[in-house]
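For this view, one protein chain was removed and the others were kept in their places.
Labels A, B and C are assigned to the chains in the order they are written; within every chain, residues are numbered from 1.
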Amino acid sequence: MDIFDRLKSAAKADWTSYVDHAFVRQMAAGTLPQAAFRTYLVQDYLFLIQFARAYALAIYKGRTLSDMRAAKAGLAAILDVEMDLHIRLCGRWGLTPAEIEAAPEHAATIAYTRFVLDCGVSGDLLDLHVALAPCAIGYAEIGRNLTPAGADALGDHPYRDWIGEYAGDAYQEIAMAARRHLDDLAARAMTERRFAELTTLFAKASRLEADFWQMALNDGTA
Amino acid sequence: MDIFDRLKSAAKADWTSYVDHAFVRQMAAGTLPQAAFRTYLVQDYLFLIQFARAYALAIYKGRTLSDMRAAKAGLAAILDVEMDLHIRLCGRWGLTPAEIEAAPEHAATIAYTRFVLDCGVSGDLLDLHVALAPCAIGYAEIGRNLTPAGADALGDHPYRDWIGEYAGDAYQEIAMAARRHLDDLAARAMTERRFAELTTLFAKASRLEADFWQMALNDGTA
Amino acid sequence: MDIFDRLKSAAKADWTSYVDHAFVRQMAAGTLPQAAFRTYLVQDYLFLIQFARAYALAIYKGRTLSDMRAAKAGLAAILDVEMDLHIRLCGRWGLTPAEIEAAPEHAATIAYTRFVLDCGVSGDLLDLHVALAPCAIGYAEIGRNLTPAGADALGDHPYRDWIGEYAGDAYQEIAMAARRHLDDLAARAMTERRFAELTTLFAKASRLEADFWQMALNDGTA
Partner (left out) sequence: MDIFDRLKSAAKADWTSYVDHAFVRQMAAGTLPQAAFRTYLVQDYLFLIQFARAYALAIYKGRTLSDMRAAKAGLAAILDVEMDLHIRLCGRWGLTPAEIEAAPEHAATIAYTRFVLDCGVSGDLLDLHVALAPCAIGYAEIGRNLTPAGADALGDHPYRDWIGEYAGDAYQEIAMAARRHLDDLAARAMTERRFAELTTLFAKASRLEADFWQMALNDGTA
C-alpha cells in the first residue's frame, strides 16, 4: 500500500464524500444541470491559477535541482496545458475567456486553494503535496471511476470531454507520477507521528474538494 | 478621509453585506438563535488561532524594530487576552475548552483566515493589514453600531457580553491604533494604482466575513 | 531616467564598487588568475540554483496570469539555458558537473542569494526584483562595458566566452526586458518613501555582488 492508499484508507469517510459526491454521480449519470457544470468550470479555472502558484511554491522549496525541475514540469502542465484545455472546454459551453477571468472567486474556491498554499508555506514539501493530492491524484481516480467500460464507451455523454480528459492516458500518467513523487517524499520525510497529522490534512483537503462540488451544485440549481 | 474610510467607501456593497449582516441584526435584536451564536463562538476561536499566525507573520515581515514590536503587541493581544476572553464567553454558553479545540474548522473559517495569510505572504505588510482590517477594525464599528445609547444601556441583553466587549473603550482603542497603523502603512507604500488592488482585496475580505456570519446562521438554524 | 537608473545613481558608490570591481577589471585586461575565474564559475552555478528559486518565488507571488507567465520565462531562462551554459563553460575550464554540484557554497554566495530570497519573501515583488537587479540587469552593463569595440573585437581574449555571453544580443535583450519589468512594477507600487528604502536594498545587493567578486579573487589568489 503506497502512501496515497494509506491516506485514503485512513480518511475514508472524507475521501468518499469527495470522490462519490452527488456532483460526480450526477455527472456520471449525465443528469448534472448544465448551469452547475458551468459554475464548476469557471471556478476550476480560477482554482488552477492558485494551483499554479502552489507548484511555483514547490519549485522554490526544492532542495535539489531535480526536485525543482520536477515541480517546474508540474507548473508547466497547469499553465501551458490544463488552463488552455479549460479555455477550450469553456468555449464549448459558451463561456469566453474574458467572462471566466472576470468571475469572482467563490468562497469554496478560496478555501481549498488558500488552504493548500498555507499548508505549503507553513509546512514542508510533503505537507504541500499531501494537500495537493486530492486534486492532482483524485481527479484521475474519478475519471477512471466514471469510465468502467473505457473512455471510448462514453458515446455522446454530455460530459464526455471532461471525463475523457481525466480518464485518458495522459492524465492517468500525470497522476501516477504525482503518486510516485508523494511516495518518495514520504520515504524521505514521513515518520508515523507525521502520518497522523498528514491524515488530518488530507481529510481536510478532501472535505474542501467535496465543498467545491457542492458549491457548483448549489449555484447551478439555485 | 483616512485609508480605512476610503476602502469602506470604495467597497461599500461588500462592506455593508458584512457589518449589516442578518447575523448582526439578529444579535442586535436579541433574536439570534443561541445555536448560531455558539457555532460562531467556536469557529471564532479557531479563527483567532490563525489570526495570531497572521500577526506573527507581520512581525517576521517587519522592517524596523518598532514595526516588529508593534506587531508583537497585536499578537499578544490575541494569544494572551482575546483567546482567554473567548474561553470565558464559551464557558458561559456551556462550551468547554476541550470541545472548542476539538471542533473541526468550517470551510468559511478556512476561507477567510487562509486568504488573509496568503495575502500577507504573497504581498507586503500593507496587503496583510488591509486583509485583516474588516476583522480588526470592523468589529469595533459593529460594536459601536449595536450600542447607540452606550454599552451601559444594554441591560440584560442576551449578547451583552459580546457587544460590550467590542463596544468597550479597550477594544475601541485597539481598533483606532490599527486604523492609524494602516494609515501609516498607506502613507509609506500606497500608490493610487495599488489603491484599486487593495479595494478588491478589502471587498473580498469583507465578503468572506459576511460568509462567516452566514455559516453560523446556517448551522445554528439547521 | 527609469527606476534602474535612479537606483544606480542613488547608490552610486556601492554600484561602482560592484561593476568596476578589481575582478571585472582584471577580467577585462585578461590578467585575472584562472583559479579566481574557476572559483567564480563554480560559485556562480550554485548561485543560479538559488536565483531559480527567486524566480519561482516571483511566480508564486504573481497577482495576474501574465505576471506569473513572465516570471516563469525568467525561471526557464535560468534552469534551461543559463545553467547549461555554465556547465559548458565549466567544461572548458576542466570542471565536471559532479565537481560543481559537490562544491560547498561559499559564505559570499549564501549572503547574496539568501538576502535576495528574504527580500522577496518578506517584501513584495518590487522588493524582490530590486534585489535581483544588480545581477539580472548589472551583468548586461558589465558585458557592454567590457566590449567597447563590440564582442567581435574580443579576438582570443581568455574570457571571451563569458564576456561575449553577457555582451551578446540575447542577454542584452533579457536585461532590457527585466529593466522594463522593474519600471512597470515601480509605476504600480513605488511611492517616493519606498524609493529611499529600495535604494538601501539596492545598495546592499550591489555590495554583496562586490563581495562575491572579492571572494573569487581571494580564493583564486590564495
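One rule holds for everything that comes next: a contact is a pair of C-beta atoms (placed from the backbone, for glycine too) under 8 Å apart; a residue touches a chain by one contact, two chains touch by 3 or more.
Note that this is a predicted model, so its numbers are computed, not measured.
So which of A:Glu101, A:Asp124 or A:Glu165 would be touching the chain we can't see?
Counting the whole complex, the residue in contact with the absent chain is A:Asp124.
Just to verify: which one of C:Met83, C:Val121 or C:Ala136 makes contact with the chain not shown?
Candidates C:Met83, C:Val121 or C:Ala136; residue touching the omitted chain: C:Val121.
In the whole complex, what residues of chain C lie against the chain that is missing from view?
Touching the chain left out of view, chain C contributes residues 53, 104-105, 107-108, 110-111, 114-115, 117-118, 121-122, 204, 207-208, 211.
Considering the entire assembly, which residues of chain B contact the chain that has been omitted?
With respect to the unshown chain, the touching residues of chain B are 49, 52-53, 56-57, 59-60, 62, 65, 68-69, 71-72, 75-76, 79, 83, 101.
Contact with the hidden chain only, please: which chain A residues?
These residues touch the chain not displayed: 60-61, 63, 121-124, 127, 187-191, 193-194, 197.
Keep this in mind: only the chains that are shown with their structure count from here on.
Rounded to the nearest 5 degrees, how far is chain A rotated relative to chain B when their C-alpha atoms are superposed?
180
Taking each chain's centre as the average of its Cα atoms, which is closest to the average over all protein Cα atoms shown?
Closest chain centre to the overall C-alpha centroid: A.
Farthest chain from chain C, comparing Cα centres?
When every chain centre is compared against chain C, the largest gap points to B.
Approximately how many whole Å separate the CA-defined centres of chain A and chain B?
Taking the mean C-alpha position of each chain, the two centres sit 31 Å apart.
Two or more other chains touching the same residue: where does that happen in chain A?
Correct list: 53.
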